[in-house]
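Only one protein chain is missing from this complex, and each of the others stays in its spot.
Chains here go by letter, A and B, matching the order in which they are written, and residues are numbered from 1 within each.
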Amino acid sequence: MSAALLAELPALPLHEAGKYVAAAYIVLFAMVLVYVAIMAIRLSHLERDLGELLAREQADAGPDADAETGKGAAGGQARESTLV
Amino acid sequence: MYGKGLRALSIATVTVMALALALVFFWAPLEADQGFLQKIFYVHVPLAIVSLCGFVVGGVFSIQHLRTRDARWDMRSYVAIHTSLIFGVATLITGSIWAKGSWGHWWEWSEPTLVSFLIVFLLYATYQPLRFAIEDPERQARYASVFAVTAGAFVPLNFIAVRASTAYVHPRVLGATSNLPWQMSLTFLVSLLGMALLFTTLCKYELTAKHTRAQLRALRRLAERRAGTAGIASARRGRSAAPSLQATAMTAQAHDGRGGR
Partner (left out) sequence: MSATAPDTRAADGAERTAGAGATGAAGEAAAVATPRRRTLSVVRVLLRKELLVELRTLESVPAMSLFAVTTFVVFHFALNRNTVDGDLAAGILWVTLLFAAMLGVNRLFVADADQGGFDAFLLAPVERSAMLFAKAVALLCYLVVLEVVAVPAFGMLLLGPSLWHALPELIGVLALGDLGVAAIGTLVAALAVRTRARDLLGPLLALPLLVPIVIGGARATSPLLVLGHPGEPAARWLATLGLYDLVFGLIAYALFDFLLED
């Protein structure tokens, strides 16, 4: 019965019409992908800037930083495990 | 917190879009006249509708901005218009592909959706240059809001005017949403919902990113003030077309109660 059903369903036609339909859906896909790419670039900039800020703050904190960074590193590891 | 509902929203978007695609390609019946080519209808028309609504929504946000002078409304308006413009370009491209497949040429003047979108695109393409041409951020936001309200009112009127001017030339083929068999209607509605969710997700994503950047800037300013080195090596962004937020603890909390866009 399923074989009969499969025979009924049309295979994706790859002649003329199929190319246009594929192109249209690819436009949508590309739009979302480009958006993701732009957001990814922004995120990496954000991470870099945040890293600079953190580095500057830790440098300013001076001798206390040794005690702080111990806690900070542990906190960082705990955070990373939740990120998955 | 702009990012509050973002995860749920994106999951919903993926689910509905996947369902829509499945319905389009595996369930919706083939149309008698156009055959397989008609499947573009399920991506082109939702893009058009969501884009038009997005422009109008951007205008509504701008009205709020002019009424309350809260810069967050201007930010929302900017993001809505900017995302709608992208969806509008996608509408034009998919419509053009459909025209080429149907009639053999890349443009069709008798298709009111395409024509009115071209005009709307030409109008909103001036939005960013307008913002960029005004340096004072408060005035930039205010003038942009005036533009957004005018243009938001223009969009439906323009659509009606163009449709009236082409109505008696050719029967509308591309955008026909009436007299559809119920399977096609359902597929169309699911696609429309998916597209609307996609629009909302992308807007929320961008708002969250902008807000995060604003929080970073505020943090940097605080750090510099504490170190007594205000203004040192702070990357001065030049003139910008995008509105920037003054992030405070208030902006972070103000959204928790809303959970919306």
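As a convention for this text, a contact is a pair of C-beta atoms (placed from the backbone, for glycine too) under 8 Å apart; a residue touches a chain by one contact, two chains touch by 3 or more.
Keep in mind the model is a prediction, meaning the values are calculated, not measured.
K.L.:
Omitted chain: which shown chains does it touch?
P.N.:
Contacts of the omitted chain with visible chains: B.
K.L.:
Consider the whole complex, including the chain that is not shown, and state which of B:Ala8, B:Ala22 or B:Ala164 touches that chain.
P.N.:
Of these options, the touching residue for the absent chain is B:Ala164.
K.L.:
Which candidate, B:Lys100, B:Arg142 or B:Arg221, sits in contact with the chain we can't see?
P.N.:
The missing chain is touched by B:Arg142.
K.L.:
Which parts of subunit B are in contact with the chain that was left out?
P.N.:
Counting only subunit B, the missing chain is touched by 66, 119-120, 122-123, 126, 129-130, 133-135, 139, 142-143, 145-147, 149-151, 153-154, 157-158, 161-162, 164-165.
Basically, only the chains that are shown with their structure count from here on.
K.L.:
Quick one: which bits of subunit A touch subunit B in the complex? Just the residue numbers, please.
P.N.:
9-10, 12-13, 16-18, 20-21, 23-25, 27-28, 31-32, 35, 39, 42-43, 46, 49-50, 53, 56-57, 60
K.L.:
Which residues, counting only subunit B, touch subunit A once they are in their complex?
P.N.:
21, 25-26, 30, 34-37, 39-40, 43-44, 47, 86-87, 90, 93-94, 97-98, 100-101, 198, 202, 205-206, 209, 212-213, 216, 219-220, 223, 227
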